[in-house]
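I have a structure I would like to understand better, so I am pasting it below and will then ask my questions one at a time.
Every protein chain of the complex appears in place save one, which is left out.
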Amino acid sequence: MNKDCEKNLINLISEIATSYRQNTVFSVYESANLPNRSEIIEILQELRQLIFPGFFQSKRLTDSTIEYYIGDLLISIQEKLHKQVKLALQYKHKSDYGNDEELIEEKTNKVCMTFIKSIPMIQEYIVTDVQAAYEGDPAAGDLEQVIFSYPGVFAISIYRIAHELDKLAVPYIPRIMTEYAHGKTGIDINAGAEIGKYFFIDHGTGVVIGQTCVIGEYVKIYQGVTLGALSTRGGQALEGVRRHPTIEDNVTIYSGATILGGETIIGKNSVIGGNAFITQSVPADTRVSVKNPELKFRNSKPEELKQEFIFDWVI
Amino acid sequence: MNKDCEKNLINLISEIATSYRQNTVFSVYESANLPNRSEIIEILQELRQLIFPGFFQSKRLTDSTIEYYIGDLLISIQEKLHKQVKLALQYKHKSDYGNDEELIEEKTNKVCMTFIKSIPMIQEYIVTDVQAAYEGDPAAGDLEQVIFSYPGVFAISIYRIAHELDKLAVPYIPRIMTEYAHGKTGIDINAGAEIGKYFFIDHGTGVVIGQTCVIGEYVKIYQGVTLGALSTRGGQALEGVRRHPTIEDNVTIYSGATILGGETIIGKNSVIGGNAFITQSVPADTRVSVKNPELKFRNSKPEELKQEFIFDWVI
Partner (left out) sequence: MNKDCEKNLINLISEIATSYRQNTVFSVYESANLPNRSEIIEILQELRQLIFPGFFQSKRLTDSTIEYYIGDLLISIQEKLHKQVKLALQYKHKSDYGNDEELIEEKTNKVCMTFIKSIPMIQEYIVTDVQAAYEGDPAAGDLEQVIFSYPGVFAISIYRIAHELDKLAVPYIPRIMTEYAHGKTGIDINAGAEIGKYFFIDHGTGVVIGQTCVIGEYVKIYQGVTLGALSTRGGQALEGVRRHPTIEDNVTIYSGATILGGETIIGKNSVIGGNAFITQSVPADTRVSVKNPELKFRNSKPEELKQEFIFDWVI
């Protein structure tokens, strides 16, 4: 590094330090540390190994040693979760009870114990999701293929874990978890949504399921479906308000459909056609189809197609 | 960890062990191991280093040592692939020939040798895809930029590898591969699809190409295009049935278009406009454009726009 470059760096260091000190969002002066995203992802990976034994690790499992396998994983999950939940509670509540070490420890213990106890229930739900994916997709092959590969099952599994932590009012961690799944799959399920058993998302890229959605059992959703809010121009003033739709049991929603609004209810057994745009309730046992935009056909010689650079009617 | 927590964990261990024993999907009692997703991804990374020398590793390559580079990679790929294919065949066929060690070994050798032999052909195809991306995108810069960065080229490369394994009836591994690419790019190409040379997918997020698609040469597809089935409500009963469209040579399909059905054929040289929804065949040399939904324009003062929280006409 030459002299100029060195001087440059030294000036920059103090400039950046000043910006840290002036922006309250930078936490350097906080006494508490922030939770660690990488360790939260490790927790998810261990939970996945626990929920699907034999699928996501290379150790050979046998009946006589399976309790050790489970025990090892549970202890590791418990330790990491305890650490991250404590950091999250401490940081989020620094201005109220975040410095009361005993209270924080007690709250952390309660959260972790309640969550750990819910693991068999989470597993039970996820097994129904695997079943739904297998039954719903002619290309599935077998249940193992679904567990190994289906992004919908991956995203729903992580949502189900995050949802339990969200119900326990754990800050940051649920959203870090669901956004991890969003990044891996293109499926964005807010941890606050409530979703029944046997949930299947096929392909899934572009799916958005908002924070206050309520979804029944045996619901099937395709890529690009939005279950959203009518408008969020209210911003923070809308926090906590019911903004997203209710989808009842047995509903199928085909790709690209958009269903909006906190008062919108899609009644049970209904089928929503691809690209439908719905802002009002639909009664039970209804098929909603879209009169798709009219197409225009024009015959062209290939030479023409190649010569034209800009069309007025095509992207 | 306190006493309560310990007791809690011990109860949980036996609860989870019981659920493993009751659900046949959990493979702990299988004598065979499952294939390992991480090692399958390593195979893909090494294949990529082999197909694009100099791009995805930091070793300096020279003409006189290039044979060693190729040899090292091929041996490593061969070893890993052999292990994973064997695990996959053993597990999938556990109830028929999965315990016949000699037969499994023979089948594994055959699959691996056939696949390895096809690598130069795979490379040749992928080089045409790189060419198509460069020629089709004004922002490409040069071929190197395309190889380094284009998600379409990444997804198509992995599809071309997975497709060869799929043709050899290898279980699990092809889908693990294509879903790895789907996760990285948002482009979901089923390994069963048949796709000709010079295939270009631009941007790509949200693209879905179904299992029984047949796609010709010089086809160009944009983000959000679905080549799908009319309905999959038949579920497993539809396995093996032709459900997805045929796209002939030289067709361009703009973003957001949906083309559905096993009998739907898009004739050569045709251009499908953005957001078109097509469930019937289109003759050759046709431009299909969409009469887009009518727009309503309303002038508003900025203050109004800020005061309103819920619109009846906007997401």
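A few comments on the model shown:
Here the chain labels run A and B in written order, and each chain numbers its own residues starting at 1.
By our rule, a residue touches a chain if its C-beta (ideal position, glycine included) is under 8 Å from a C-beta of that chain, and two chains touch if they have at least 3 such contacts.
Computed from a prediction, not measured in an experiment: that's the story for all the values here.
Taking the complete complex into account, A:Ala276 is the one of A:Leu44, A:Ile66, A:Ala132 or A:Ala276 that touches the chain left out.
Which of A:Gln78, A:Ser157 or A:Ser255 touches the hidden chain is settled by the complete complex: it is A:Ser255. For the chain left out of this panel, the touching residue among B:Ser19, B:Asn33 or B:Gln78 is B:Gln78.
Along subunit A, the points of touch with the absent chain fall at residues 1-2, 4-5, 8-9, 12-17, 19-21, 23, 25-30, 33-34, 36-39, 91-92, 171-172, 175-176, 179, 182-183, 186, 188, 190, 192, 205-206, 208, 210-211, 222, 224, 226, 228-229, 232-241, 243, 250, 254-256, 258, 269, 271, 273-278, 282-283, 285-293, 305-306, 308-312, 314-315.
For subunit B, the residues touching the absent chain in the complete assembly are 50, 52-56, 58, 60-63, 66-67, 70-71, 74-75, 78-79, 109, 112-113, 116-117, 119-120, 123-124, 127, 130, 134-145, 147-151, 184-186, 202-203, 205-206, 223-224, 226, 228-231, 233-234, 237-238, 252, 255-256, 258, 260, 274-275, 279, 290, 292-302, 305, 311, 313-315.
Operating definition for what follows: only the chains that are shown with their structure count from here on.
Between subunit A and subunit B, the centres computed from C-alpha atoms are 21 Å apart.
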